[in-house]
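Would you mind keeping the following structure in view while I ask a few things?
For this view, one protein chain was removed and the others were kept in their places.
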Amino acid sequence: MGDQTEVLMPPRVEVGVLGWLKKNLFSPWYNALLTVVSVGFVVFVGRVILLWVFRSARWEVVTTNLKVFMIGRYPAAEAWRVLVSLGVVVLLAGLTWAFRKAKDSPIRRWLVLAWIVSFPVIGILLRGFGEDNPFLPKVSAEVWSGLLLTLVLAIVGIVASFPLGVLLALGRRSRLPVVKVLCTIYIEAIRGVPLISVLFMSQLMLPLFLPPQIRLATVMRALTGITLFSAAYTAENIRGGLAAVPIGQYEAAQAVGLNKALMMILVILPQALRNVIPAIVGQFISLFKDTTLVVIVGLLELLGIAKAVTGQRQFIGLHQEVYFFVAVLFFICCYLMSHGSRRLEKALGVGER
Amino acid sequence: MGTSGSETSKVPFWRDIRVLRVLAQIVFLMVVVAGILWAISNYRQRGLIFSYSFLDEEASFDMAEGIEFSPTDSYARAFLVGVINTIRVAAIGIVLATLLGLITGISRLSRNWLVSKIATVYIEIIRNTPLLVQLFFLYFAVIMKLPKLSEAVVMPGPAYLSNRGIVVPWPRLAEAFNLWWPFLVAAVAAAVALIVIRRRSQERIGRPSIRGFWVFACLILIPLAGWLIVPGDPLRLDIPELVRKSGGVLKVEGGVSFSSEFTALLVGLVIYTGAYIAEVVRAGIQSVVKGQTEAARAQGFTSGQITRLIVLPQALRVIIPPLISQYLNLTKNSSLAIAIGFLDLYAVSQTMLNQSGRVVEVFFMIMGSYLAISLTISLIMNIVNKRMQIVER
Partner (left out) sequence: MPSESSEAAQEIIECRDVHKWFGSFHVLRGVNLTIRKGEVVVICGPSGSGKSTFIRTINRLEEHQKGTIVVDGIELTHDLRNIHAVQREIGMVFQQFNLFPHLKVIDNVTLAPIWVRRWSKDRALKTAEELLKRVGIPEQAQKYPGQLSGGQQQRLAIARALAMQPKIMLFDEPTSALDPEMIKEVLDVMVELARSGITMIVVTHEMGFAKQVADRIYFFDDGNIVEHNTPEEFFRNPREERTKKFLSQILTH
């Protein structure tokens, strides 16, 4: 044959942009119809939304109230404390991410310590001392609101619910019938009722069962409810992780002489928890969204503050703009967290082992 | 079962593993009971009592939503109305959300890029925004912004959309119904008979001897024939119309109306849960190994048959457990009704509690109701689930 073979190119319509269009949008006839309908739909909805966003919406309600959305009724003069707290968190997060590969370095132990210490430190920083203290005047937790309160509720909630969740998970898997039954009752009862009823219980009912002298701040009551609620779901996640640890690990730990407690702490739990980190992160994202429910018991986190803003005299009734803004804020936060969680899952899967 | 040792010394009980197990449980139980008793003593110390007698008292508040109720009715009846409202919204919500979720989930897997992307965008937006924000937006920013009744949006029907809700035409029983219902019964009986015949023949010869089409035909043709035969109309469409009452008040009469609160809650719940169900459906369909569809196609099955006989049964097996979860979530989420003023069981309980002051009693009623509803849904779905399970080796 000749040394000049003719290379046949595929038909123009099959490749490149045209090809992609044809394959994905138009190939069977009903697809073409769907595409046309969908395009019409997108154009219609898009027009309505864009027109509203850029023409008729009055965004001043958001821009003038930005600070209110972020920190609510926290006194503006003390806002620097919020910024500092945020800075600390960002710094610690950055350091943790930077050192994520260094498995042996002593830095990791310091980081864990730093995280643990940061909680009370930030708490004190935000709350301050007595009224007349020159540096950190008291800003009672009752006044914390807006996104600040959302973050406080979500973060403290997930952190506090974790140890309780571990205990509940271990209890539910216990071979002692009494422990197992009681833990199961708690978990199933909590999971069978809405969060709002648990919040209601902690808000209104809990104070009635405490000694008359003790009065809990509203935020503390809400936090209790959130923690009790989240612990049940965390327990189920951890239970799944525990079930995934092969029974041979229990046997090997016993055979080498570890007692029950040491076995759990040194061998079983580290493996179980590693399995469920993605689920725990998912739980945090849910919790983050669920903090909006405290509106119903009277706390003003981000959504609550937003609702209050629509009552401002010059901005009465601008619900669309305000709730759209809140929705966008939540969307950005949650989407980023989900994305981070997926990357975390990948990293863990590929990690050592 | 003890070891029968020949000269074993008595095992001291504080080291005996069996004793320790029992002891641990007793201690645990005692701690829990002690905690409960302490809590109750605090309660009593505040001078509070526990009694359900308040349920017979007059509610002295009115409810615009739900079945017949007047302020002189008891709290018990008020609670019942609330429960019925919750069940109403949950039942309709579950059905609609399943439909929406099915369509969206399948769309997400469509080969049409645009359709798939639209579904994805919808799902991502809904899943990353709190339900309450969506409800607030729907209620305050959409429904409440609808025009007044006098300038209501008129949709074909006619149906009236206003800030008071939606009113749509609704069929009501008319005179000829007494003569017509036997046709309905006959239609159902015939359909059931056909289904049984189909199933029997499927077992005997491997495929149903009567096409499924005839089952539907029965359900439609027989009642239709009855309608033509019977004099008069068995059903009449109740058409809503705007009526100006004395005093200039405008009202809608006829049809069936859904309050704006109900509508907002229902639409919000359906859109929200639909997105989650879509993901469940998608995961279920994707779990059916691709090789199956390829093998089926190679054997000559049509697309429809592949979906019906091979993909769907296996996908359903994977879909149903998380679907149960979503139904339960929808039911629990319906409690957010209180945030937009819909009188579901939680909202009614709150009012009852504010007025009567009986916090603990009402709390148990709330928990009991939700647990009962959750259990019922779980039980029903578990039966469905069991029937779907593939028998494995």
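We just call them A and B in the order they show up, numbering each chain from 1.
In this text, a residue touches a chain if its C-beta (ideal position, glycine included) is under 8 Å from a C-beta of that chain, and two chains touch if they have at least 3 such contacts.
As the structure is a computational prediction, the values presented were derived from the model and not from experiment.
A.B. asks: With the missing chain put back, one of B:D16, B:E124 or B:E279 would touch it. Which one?
C.D. replies: B:D16
A.B. asks: Which residue from A:Q249, A:Q312 or A:S338 sits in contact with the chain not drawn here?
C.D. replies: The single option touching the absent chain is A:Q249.
A.B. asks: Would you mind spotting which of A:T5, A:N259 or A:Q314 touches the chain that isn't drawn?
C.D. replies: Missing-chain contact among the listed residues: A:N259.
A.B. asks: What chain B residues would touch the chain not displayed?
C.D. replies: Touching the missing chain: residues 1-6, 8, 11-12, 15-20.
A.B. asks: State which residues belonging to chain A touch the missing partner chain.
C.D. replies: 246, 248-249, 251-259, 262, 266-267, 270-271, 274, 352-353
To be clear about the criterion, only the chains that are shown with their structure count from here on.
A.B. asks: Just give me the whole-number Å value for how far the CA centre of chain A lies from that of chain B.
C.D. replies: For chain A versus chain B, the centre distance works out to 27 Å.
A.B. asks: For chain A, which residues are in contact with chain B within the complex?
C.D. replies: 23-25, 27, 31, 34-35, 38-39, 41-42, 175-179, 182, 189, 192-197, 200-201, 204-205, 208-212, 289-290, 292-293, 295-296, 303, 306-307, 310, 319-320, 323-324, 326-327, 330-331, 334-335, 338
A.B. asks: Quick one: in the complex, what on chain B touches chain A?
C.D. replies: Going by the criterion above, the answer is residues 21, 24-26, 28-29, 32, 39-40, 42-43, 45-46, 48, 110-115, 118, 124-125, 127-134, 136-137, 140-141, 144-145, 328, 332-336, 338-339, 346, 350, 353, 359-360, 363, 366-367, 370-371, 374-375.
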